[in-house]
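As you look at this complex, bear in mind that one protein chain is not there, while each of the others sits in place.
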Amino acid sequence: MTPASATSALEMRDITVRFGGIVALNGVSLTLGAGSVHALIGPNGAGKTTLVSVLSGERRPNTGTVRMNGTDISTLSALRRARLGLTRTYQLTALFQGLTLRENLLLSLVARDRPALSPADIFRRRDRTRHADEVEDLLDRFALRGKAGEKPAALSHGDRRRLEIAMALATGPEVLLLDEPLAGLSTADAEALVRSIEEGIKGRIPILLIEHDMDAVFYLSDAITVMVNGTVLASGAPEAIRASPEVQAAYLSEEDDF
Amino acid sequence: MLIFDKVSAGYGQSPVLFSLNLDLPSGAVSTLLGKNGMGKTTTVRTIFGLTSRITGDIVLNGRRINGLAPHQIARMGVAVVPEGRQVFPTLTVVENLIATSRDETARARSAAVQAIFEMFPRLEERKRSYANLLSGGEQQMLAIGRALMTRPRFLILDEATEGLAPTIRREIWAALRRLKEEHYTILVIDKSLKPLSKLGDRHNIIRKGELAWSGTSDELMRPDGEAMRLLGV
Amino acid sequence: MTALILEQLLNGLQLGVLLFLIAAGLTLIFGVMDFINLSHGSLFMLGAYFAVLFQGLTGSFFLAVTLAGLGVCVVGLIFELLLVRRLYHRSHLDHVLVTYGLILVANESVAILWGATPIFSGLPESLSTLVALPFGISYPVYRLLVIGVGIVVAAVLFWLVKYTRIGMRVRAGATNRAVVSVMGVNISLLFTLVFGFGAFLAGLAGALAGPLLSVQPGMGETVLILSFVVVVIGGLGSIKGALLAAIIVGLIDTMGRAFLRDFLSAFLSARVASEAGPALASMLVYILMALILFFRPEGLLPMQKRS
Amino acid sequence: ETVDVGLILSLSGSGAVLGTEMQKGADLALEMSGGKLGGLEGHFLYEDDQRKPDVGKTAAEKLIRSEKVDFVIGPSYSNVMMAVQAPIVRTGTILISPNPAPAELAGANCDANYFSIPFQNDQPAEALGLHMNEKGIKKVFVVVPNYQAGKDVVEGFKRTFKGEIVSEIYTPLEQNDFSAEMTEIKTADPEAVLAFMPGGLGVQFVKQYDQAGLKPMADLYTVFTVFNGVSLDAIGAAAEGVYSVDQWTYDLDNPANKEFVAAYSTKYGTLPSNFAAMAFDAVRLIDGAITAAGGVEDKEAVRAAMKAASFQSVRGDFAFNTNQHPIHAMYIARVSKDEATGALAVRNEGMIVDKMADSYAAECTLE
Partner (left out) sequence: MRSPSAPALVLALFAVGIGPLAALLADDPYLLSIFERFLIFAVAASSLNLILGYGGMVSFGHAVYLGVGAYATGLLANSGYEALWLQVPVVVVVSAIAAFLIGKIALRTTGVHFIMITLALAQILYYLAQSSSAFGGDDGMVISARSALWPGFDAYDPWQFYAFVAVTALVLLGLVDLVARSDFGRRLVATRENAQRANALGFDVTGTRLVAFVIAGAVCGLAGMLLANQSEFATPGYADWRRSGELLAIVILGGVGTRSGPILGAMVFVVVEHYLVSVTPHWPILFGPLLILVVLFFHSGLAGLVKALGGRFLAPTAEDGR
């Protein structure tokens, strides 16, 4: 084990993804330190979501390796990585549409036990009882109680986004990949989520945070990487990034300065 | 331009809007604010008759539009950037733009497409891509472009800046300002208050399906005013 | 031998184009509008019956074929207005059951009106001749006509779906009706018209196939399955794909029937070959479909790949 | 006292072509005898098997257990026959086949309660072989569907035919287009073609044979493919000149047949098909047997009377072999216009063989 990997939760080397002629990621390397919040920012279409899909195993890169806690997981399927506790959220929410909120959360809690396919489960019914209390707990924490019996289709957009995050957190992740968790949340809810990440998770679980809300990014992150057009433009401590004129030009700029 | 007169509406039997009154003046930028799940999107859907409207009247340019089909309302010059993008996944970028274009000649259409590409150069680079393969932000740009292609006089943007990078967001606000100068009527739903306060003429906050507050930009931004409290900031 | 192979290739092509013609309306309604229309086969059957009816009334074959197409179009429009439009937003399974119900009604109505047994559908003299082609092949004029019509239909459909605004709107409407209508498109009217056009194509195919096949109740069902095979292995919504798939299916089927037995007897005993040959020939289309979907789960030329 | 006859026929779906013909023939027979069978009140119970063996089996149980019929006539197709034969005959009920007569039931599995009215399946093809030998036809091309009955036809033909079979083709059962086969026939250039294409397949095959311009090149000989009424109406002029081998034709010269054809034409407005004729004969067989046995109570007597075949068959001479399949004449027939009506009809061209017995009777252990 190299010294670097001893402290790194997730380490990606030289990742390239091509879609036909489009090069979405071009030799990206990045290290997510254990227990740190590492923000990944960049213009639209820079390849951030694609990188998350590569890490989660949902997309095979053309080249590159991924190591998690020191072991090479490049060849593992998305399923195997999920069972190692590598959890992601989806930018375009991915919920169980036909099931109630309560069911959605329950299934996420079940996933925390990383259940394998077992013959016993074919005849057994205990998920529901085992996690009953925690489901209620989650409903309260994410202010979804009023809608517990509804299906996702009957939620407002913001509520759906909250459910998305809640489901990811419920799985008891080892490493968390958050793809624009604040998008769609009202200011108040966004602040609440930032606070709960800061208090509840930060420092315990390593997080790769993709976000266009710069206030949140600078508030939460320990390190920032800026990507443009599939390549890493800059990487470093938040203050350094904020000061970099290159980054300023490519990405940052005051929104209300129009 | 658009008036909600005691409109109650919702999904199926359960109402979400309760006797909502709204007045969106012509040629101005109005906003609709509120926490998640308060009924902003439902209001937009109700304009097009996509919810079950229970009572009240909606008046557009002096004409009652209750009961008209969505496409009839759209043809009166209303366009929307729907929440959650909802681009047409099986169409390419260009096709997404052309499909609902209101221009009748091919030349006019390609000119209009070109104008959109100037606004969002990123889209031009992806113009032959199917829309579901675009990144989140690219889809959002496409949704805005698509709405503009219908040559609206009244533009509704429901969280149109979600997922966009700061630079693009600034472009959009700038574009809206230009439209405002051309006397478009605009309704914006968004969560970034600063740009809204620079752009908007009149702000409305809804809470649990009712109009809870309405005022000017200055009133909105007053640090411990009623508005801030309602928004939970 | 070359002449034989060439003629069999021509047969395969001809069968392929005929299959495409039959599948054309289905590609439109299923592939583009995303509505599973099992009653497509019934519309095809009605086309054959209407052609017989109109030929009796008008005495002109071409007029009868056109009228049959239009007649089926009207039937299709009625279906759409009464039933189908209530189902677009429902699941595929609901489509399946309702249109299965329509099959039952259509077959039985035809059986009541025309009897349960095959009826006569013939060709005018001028079309029942043979033409001499190069390599000493003489080929029925009518089959060449079918090839011609099939290619024209393919071209029209391709243009319609891919390049016209109507085509784009229909494709858009198939995935998100609400947004299309909010953009100012009268999508229900559009869908009605397109469904009617799909029915027209089914009717046309039935009218043209009548003189080759046995015109009887239920004649649409075997054809229906083959049409679905063609549409699916071509790639949903892709006209080019459907045409390609139809021709491949036509060729494979014809070549399998023509040469598989001889081919097998090169390796196997004559007895086994003559057992296995025909068995394999009838499975060939399905084996082909299974293979194509196994290696290319989205079909040959999908409209788009899923991300 | 009444006589209950159950008829299991294919009355809906693709099999209805034959089933409805048989229904017409049977109905006519009962009507002509004034609703009586052997002097007793005759009562028909129709069951539709939809050409599905399991549906046929359930229908059979209903007729035997619930309706307790005295006789069953049916079914229309051999796949259903295989499923219903054993359950019916083992209860002692008499089963009469109006059409399918698979080899198994004529040989090893023959049964005292099972009678086949029309033939044993292989017979027409066997007779055709004889006919071709006689005419000196040497090169024959054979096309049949790829299933048991198709294979039986080929076997039967080979049993008697002495010339060369240039090619034998088995086509899938659900086939719409025969152009590949037509090309093969053209290339093989045979003197004659033997085709067995039942039901809708026959309509397609004969039409496409004509369209491919093959009729002048090679004579088309068929078995179970073209028949009067629906089949010829659907094929039209394309059928003209096609040969068929049958145990019966509508123009056979005997009083029973004349009476049948006249009554049938009056009632239904078309010439009868051989399926109608066989169903007619089946009812007549029951009628004759009850008369001879003096009622239906004594099953043994009824069976004996049936075996004696004491009725006027539309075929003229008619007798049962030991395996209760017919010994009868086979004819060569050809499609041409009926002088009286102008309609196309399968018309007799002469007898091929008289008193023909089937090839499986020896395997049957019945006395």
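For clarity, chains are labelled A, B, C and D in written order, and residue numbers in each chain start from 1.
The definition used in the following text is that a residue touches a chain if its C-beta (ideal position, glycine included) is under 8 Å from a C-beta of that chain, and two chains touch if they have at least 3 such contacts.
Keep in mind it's a predicted model, so treat the numbers as computed, not measured.
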| item | value |
| --- | --- |
| Chains in view touching the one left out | A, C, D |
| Residue touching the undisplayed chain, where the options are C:L46, C:I103, C:M255 or C:M303 | C:I103 |
| Contacting the left-out chain in the complete assembly, out of C:L28, C:V65 or C:L236 | C:L236 |
| Absent-chain contact - pick from D:E61, D:E349 or D:E363 | D:E61 |
| Residue ranges of chain A at the interface with the undisplayed chain | 56, 58, 78-79, 82-83, 87-88, 90, 94-99, 103, 107-108, 110-111, 114-117, 121-128, 167, 171 |
| Residue numbers in chain D that touch the chain omitted from display | 11-12, 48, 52-55, 57-58, 61-62, 64-66, 78-79, 82-83, 85-87, 102, 146-149, 151, 172-173 |
| Interface with the undisplayed chain - residues on chain C | 36, 83, 86-87, 90, 92-94, 96-98, 100-105, 107-109, 111-112, 221, 225, 228-229, 232-233, 236, 275, 278-279, 282-283, 286-287, 289-290, 293-294, 297-299 |
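Keep this in mind: only the chains that are shown with their structure count from here on.
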| item | value |
| --- | --- |
| Chain separated most widely from chain B, comparing mean CA positions | D |
| Whole-Å gap between the CA centroids of chain A and chain C | 47 |
| Distance between the centres, which are taken as Cα means, of chain D and chain B, whole angstrom | 75 |
| Rounded Å distance, chain A centre to chain B centre (Cα mean) | 29 |
| Chain B partner contacts - residues on chain C that touch it in the complex | 165, 168-169, 171-172, 174-176, 178-187, 237, 303-307 |
| Contacting residues of chain C [partner chain D, same complex] | 4, 7-8, 11-12, 14-15, 18, 111, 115-123, 128, 130, 138, 140, 142-143, 209, 211-219, 222-223, 254-255, 257-258, 261, 274, 277-279, 281-282 |
| Interfacial residue positions of chain A with respect to chain B in the complex | 19, 22, 42-46, 48-50, 91-92, 154-159, 162, 180, 183-191, 212, 214, 250-258 |
